[in-house]
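One protein chain is absent from this view; the other protein chains keep their places.
Labels run A, B and C following the written order; every chain starts at residue 1.
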Amino acid sequence: MKYKRVREILTGLIPIAAFLLALLMGTMMIAILGINPWVAYQALYNGAFGSINAIADTIVKATTLLFVGLGICIAFRAGVLNIGGEGQLVVGALSATIICLTFPDLAGWILIIIALLVGLLSGAIWGGIAGFLKAYFNVNEILSTIMLNYIAVYGMNYLLRGPIMDPLQVKLGSFIPQTARLPQAVDLPRLIPTRLNLGIIIAIFFAILVYIFLWRTTIGFRIRMIGQNIPASRASGINVPKYMVLAFFLSGALVGLGGAIEVLGVHHRMFTDGSASGFTGSAGFNGIVAALFGQLHPLGTIPASLLLGALLTGANKMQRVVQIPSALIGALNGLIVLFVVGSEYLRRSQARRVELITEVGYNSKHKSKKEDE
Amino acid sequence: SAEAFRVALIMPSTINDFAWSQSMYDALLTIQNEMGKENFQFVYSENMFVVADAAAAIRDYASEGYNLVIAHGSQYGASLADIAPDFPKTSFAWGSTANVFADQGITNIFAYEPYSEEGGYVNGVLAAKLSKKDIFGVIGPIETGDAKRYTEGFKAGIQAVKPNAQVNVTWIGSYSDVALASEAAQTHINAGADVLTGTAQMTVGAIGVARQRGALWFGYDVDQSALAPKNVICSVDVDWVVALKPMIDLIKKGERGGKIFTLNLANGGLKMVVNPEALVGQTIEDIVKGNIQVKVEK
Amino acid sequence: MIKNSSKIINLIKVETVEMRGIVKQFPGVLANDHINFDVHVGEVHTLLGENGAGKSTLMKILYGIYHQDEGEIYVNGKLVNIRSPLDAIRLGIGMVHQHFMLVPTLTVAENVALGLPSSRKFLLDLDMVTERIKELVKINGLYVDPEAKVWQLSVGEQQRVEILKVLYRGASLLILDEPTAVLTPQEVEELFHVLRSMIKRGYTIIFISHKLREVLSLSNRITILRDGKVVKTLPAVEATQEKLARLMVGREVLLQVEHPAVKLGKVALALEGIWVQGDEGLHALRGIDLEVHSGEILGIAGVSGNGQSELAEVIAGLRKPTQGKVFIKGINVTNWSPSQLLDYGLSYIPEERMRDGVVQEFNIEENLILKDHIHPPYAKGIFMNFHKIGQESERLIKNFDIRTPSRYTSLKSLSGGNIQKLILARELSRKPSVLVAAQPTRGLDISATEYVHRQLIEQRIKLKTATLLISDDLDEILSLADRIAVIYEGEIMGVVKRNEVSVEELGMMMGGVHKDNIP
Partner (left out) sequence: MEAIIIGITKSAIRLATPYLYASIGETLGQLSGVLNLGVDGVMLMGAFSAFYTVLKTGNLGLGLLVAIVVGAIFGLLIAFVNVTLKAEQGISGIGFYIFGQGLSSVLFSVMIGSVHTVNGFPPLPIPWFSDLPLVGEILFQQNILVYGAFALIPLSWFLLTKTPLGLNIRAVGQNPQAADSLGVNIVRIRYFTVIAGGILSGIAGASLSIALLNVFQQNLTNGMGFIAVALVYFGAWRPLSVLNGALLFSTVNAIQIWVQVKGINIPPDFTLMMPYLVTIVVLTAMAKRRVRPPAALNKPFQRGEE
């Protein structure tokens, strides 16, 4: 019925309304700093979509966010919170880098594939540790992932200061903690003459894969099941610890792959500023937000990552143009997150009401999609 | 009138980090005051610790036709090498390093590099002379880059004066962990050190401790005496102007890059800023107040 | 004030409660449809109706958990607006919920004291609370140890804690939503004794149950609901079980399933000297020997909390025995994983339906394949075959008459009876060779119960399933089991043929007397 349709659409618009509301708050903050908000937001837009390069940068940022977001989707569906994204990105990137530095003579595409796989695997292991500790040693995953993030960073600093430091740096005596540039052969193909590379295609491919995995395969079914009811899962013959580890393993795998792709696609070398964020840009955290904006649904996470990527990219442009303290952008992003999560409940309860309008006319397709979310 | 010279600066921390980034920001302000706003304008992007974002900024500035784009962070080198070739008309500067990517046939990148070790050496000598306990504490971010060089220099300075003095070094593992830096200072003092030094912005925590526990402090990057007027004896002020001025002149002459500028004591790129308040000032004050009687044999 | 009630509690007297034209709409269901209902001091007014008829909803409205969409409530003739349980409590209304509302990690006293102002202001006064509870225990004969942690208590004891909570707050109108569903016959008798004496002391009770015999023995008046509407309100004296059943269901129901004899096959399930640790660490099972033949229903009778749950869990592979062996179809399956057992033809109807039996956030279709989703036809390799799953679900929903708008409806919105039907559909459609059914009709209305019973019997005839039926409801065991084993403190007091034992003998065995020692 028409009326219901309208209500459904309106309901769908709630998060967007919240998003705009947050921008409005930001407007005030900007105005208070004595800057013309209109100019600022124009800059924000241009920074994200203003030019080919801007769009490319937006998508490049979104790529990593998407990989993390996908990992988060799986973890969330399994009922665990993986805030170890930062560490998993670092580990994935590092291992991919090391592979490329160790076997520079392998044919490019072979090396790329191996590097990506190794990145994926090591991210998986880093995540798997948290899962393993939770499943078999009752160690809460929030604690373990936070700790593992730091451990990864210090490990990275060690490697980059010594074992895999760029020989040139030693020669020059400037000791910059970074590796040599990776062989050109392992640069991910660029889609257009910008930083935009194959990564985004791979990411979207995996998004679809994760969707199919979670809702079309038996393993996905089980992962979603342990996320909802552990006793019932046991009674249904599911080895709960095993699948908990698996969920974390896969979650970490996607994030690790994201890290590897960031290296092969964007930086072509590994470096550190002493923290993880210099390399990850805090994607390990922002990816969680992307996943939420995407309703914890792999496909929804695609546009969500793009939106967030645009926001972060545009924000820097905004700083450049109106010269506001960079931190203001952080505050603004925080506001946006809060407003959107805050509006979630409103959206849900609205959706339930719309549901209530009538129970007739089930269209199985439309409905089963609903159940997915 | 000829149009103004336009500079864009990208830095990893903030313009008020009291270290690396602030020192460069101050330098540009100085130049602007000399040349005048109409002839010299600059914009900056701070907190660009995310290298990907910095790269975007560099590219963006370049495409907006700035005369000089300064990538003030060693982690930016790689991105710079990618971007510079696309903007042959723009000059880029990168620090701190001695690499202009000539090997890659790039011609529009300048490099600047402070001989941090020289400043460190001077501080070391002074420290050695002033120390009563001959135990010294160094607090650095991660053992690399300028921090490493400064520390090596500081050690050398100590050794030169007191070959068997003891220099304890701690690395905080981050540029921002103020709490750990201050705890490191505490530990150094507990271990008997009476003179401390260190680099990067998290050392403000350590300076606070020196101030509280009456240890001497030797600063780096900028004149840090404001943080502990009674304790900061001398700071190495990295005066980037010394590198930037000639750089700007070259660009005006039509050069685009290829040159490495070093900042050292010889060219005044490193300035030893002695804090008049501490020690010197203290002594003067004491004499004036009569706390110290200076007797002379007639 | 009510005379002879304890001096420590001052009762809030309720003379009459009247609910007029109550309407409550849930997504897709009109749970209450213009219901009129009233109750007077000193009477037991029973609400009767099939699962999903709207009984709990009506009571939750009276207790302030839901708010009615339409209609008014009058207490002692005054119009009241009950916005929250607190309002209800202040009006002297107390409710014991169908699903217990206790904090397992806290002690009885703490559970009772919860939400009450303390006599010592900012300090807990648990000692005083404990004293009062002991007092109430004495007056009302609801024995329970105030210092015990709730998770350690048997279901019956938890029940008493719920009632104590209500009494402690001075409520004089008690709403009891299916209090007997989880109790053994003895416990039910004790409870009724307590309730009757309370009535004498001027309390008023609204009672909900599916067990007609209980209803008739306790009630003064009975109101029957169907599909959210009142069918009839009548004095208990005018009612018979058959009449009530007809009014509830709207058709004749036979309250006794016929039970044709079948010749037994060979032993399908055997336990040999099984020892098991319970949650409290002590041994919950101490050397259990049992045999169930294919085609046989072996009933496990006993007072709840004597190891029944652990027995079921051991066979289902959810609990590892410390000693002893389990055999299925002659194979030693001790320490097999639940999944191995499932694949080997074991089905399990869990006692804790909501916890172990279903996934609330999943829809009906998904819940129907919880156990077999990895097997064809539901799965093609690692992929789910939604076409087949859909077909099968529709078939099961139809055959087992699960009342739901669609197979995509989320399980949450099903009423107790329908959820149990769903579990039954899933477990029986697996064509098990061994079936463990724990409290299979707990909380089910008579038609649903009848339905479950018929299914179990049919299963036994058609598939020669060996069924281990664990139930607190002696009637159920007597009407279904071929043989009955009585369990007491983790030991079997004896195994007897159904038609060779008297209720009295069973009672004695349930009390801990070994079969051989019965005179």
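To be clear about the criterion, a residue touches a chain if its C-beta (ideal position, glycine included) is under 8 Å from a C-beta of that chain, and two chains touch if they have at least 3 such contacts.
What you see is a predicted model, and the numbers here were worked out from it, not measured in a lab.
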item	value
Contacts of the hidden chain among displayed chains	A, B, C
Candidate in contact with the missing chain, chosen from C:K55, C:H97 or C:R319	C:H97
Touching the absent chain when the full complex is considered, from B:F5, B:Y61, B:F92 or B:W171	B:W171
Among A:I55, A:I114, A:M147 or A:I219, residue touching the chain not depicted	A:M147
Sole residue of B:V204, B:V241 or B:A278 that reaches the chain not shown, by the stated touch rule	B:V204
Hidden partner chain, residues of subunit B it touches	14, 16-18, 22, 47, 137, 142-143, 168-174, 176-180, 182-184, 186-188, 190-191, 201-202, 204-205, 207-208, 211-212, 226-228
Subunit C, residues in touch with the chain not shown (by the definition above)	60, 63, 65-66, 84-86, 89, 95, 97, 99, 101-106, 110-111, 113-118, 122-124, 165, 169, 354
Touching residues on subunit A - with respect to the absent chain	29, 33, 76, 81, 83, 133, 136-140, 142-144, 146-148, 150-151, 154-155, 157-158, 161-162, 285, 288-289, 292, 325-335, 337-338, 341-346
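Here, only the chains that are shown with their structure count from here on.
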item	value
Inter-centroid spacing, subunit B versus subunit A (mean Cα positions, whole Å)	36
Contacting residues of subunit B [partner subunit A, same complex]	8, 12, 14, 43-53, 55-57, 59-61, 63, 73-75, 77-79, 96-99, 113, 141-145, 148-149, 173-176
Partner subunit C, residues of subunit A touching it in the complex	216-219, 221-222, 225, 228-229, 231-239, 352, 355-356, 359, 362, 364, 367-368, 370-371
Subunit A to subunit B touching residues, read off their complex	47, 51, 53, 57, 60-61, 153-154, 157, 161, 168, 172-178, 181, 195, 262, 266-269, 271-275, 277-279, 281-282, 312-313, 316-317, 319-320, 323, 325-327
